[in-house]
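Every protein chain but one is kept in place in this view of the complex.
Let's look at subunit A:
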Amino acid sequence: MKVLVAVKRVVDYNVKVRVKADNSGVDLANVKMSMNPFCEIAVEEAVRLKEKGVATEIVVVSIGPTTAQEQLRTALALGADRAILVESAEELTSLAVAKLLKAVVDKEQPQLVILGKQAIDSDNNQTGQMLAALTGYGQGTFASKVEVSGDSVAVTREIDGGAQTVSLKLPAIVTTDLRLNEPRYASLPNIMKAKKKPLESLTPDALGVSTASTNKTVKVEAPAARSAGIKVKSVAELVEKLKNEAKVI
């Protein structure tokens, strides 16, 4: 079965981002970029499915600037077979991305599409669900376990009170939670080999998708800073402060 994995190029999770002075966004110039951590987990799961003999081909897709090729090469080095880049310089909403992915799904006809549950930049947590709606497929979001058997997939999902298992008819959409797996590192020989794997470039126009949006970001601000706290010397002093100063216990 063919597996399609969507990956996003985002600011590295260790970077402390700064808001631009003109409040137009966050400053991403000269900041380290990486593959979104949830997308790494998605790639890893696809590779494991291939190693188990469940998946036969892994196609990895990214939508973004030309530089997102780096993240696609990383995915190829981790075990994906070929890559598709849908080039778009502008920032797209989740719905626009879902529509572009739908066009890629129509073209590639995968049995399983794996995405991360959310990107750590926009923190939207929408794309997988939207893609499921557009394709009419079942969705297994926030997956901590994925088991394919025959023409269905059992997905154990992390929910607020614990875990829930659902069974979905294939083809289906799965979004990964942190605990699904531990992503591997790319080895140097695999990084070299990945340079020779095919990478196809497309545009939203070529896919016939309009990326118009009903959302507009008016401004981006830094969050309200907390006023500096104090260090207490003993537990007794802490309890006294909590009781008499903060009045929270």
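FYI, a contact is a pair of C-beta atoms (placed from the backbone, for glycine too) under 8 Å apart; a residue touches a chain by one contact, two chains touch by 3 or more; residues count from 1.
Basically, contacts and distances are computed from a predicted model.
Colleague: Which of "Na+/H+ antiporter subunit A", "Cytochrome D ubiquinol oxidase subunit II", "Electron transfer flavoprotein subunit alpha" or "HEAT repeat domain-containing protein" is the UniProt protein name of the chain not shown?
Modeller: Options "Na+/H+ antiporter subunit A", "Cytochrome D ubiquinol oxidase subunit II", "Electron transfer flavoprotein subunit alpha" or "HEAT repeat domain-containing protein" narrow down to "Electron transfer flavoprotein subunit alpha" for the missing chain.
Colleague: Have a look at A:Met130, A:Ala194 or A:Val209 and name the one touching the chain we're not showing.
Modeller: Within the whole complex, the residue contacting the unshown chain is A:Met130.
Colleague: Which of these, A:Lys32, A:Lys52 or A:Lys169, touches the one chain of the complex that we don't see?
Modeller: Going through A:Lys32, A:Lys52 or A:Lys169 one by one, A:Lys169 is the residue touching the chain not shown.
Colleague: Please identify, in ascending order, the residues of subunit A that touch the omitted chain?
Modeller: 11, 13-14, 16-17, 19, 26, 93-95, 98, 117-118, 120-134, 136-139, 141-142, 144, 154, 157-169, 172, 177-179, 213-223, 226, 229-232, 234-236, 238-239, 241-242, 246, 248-249
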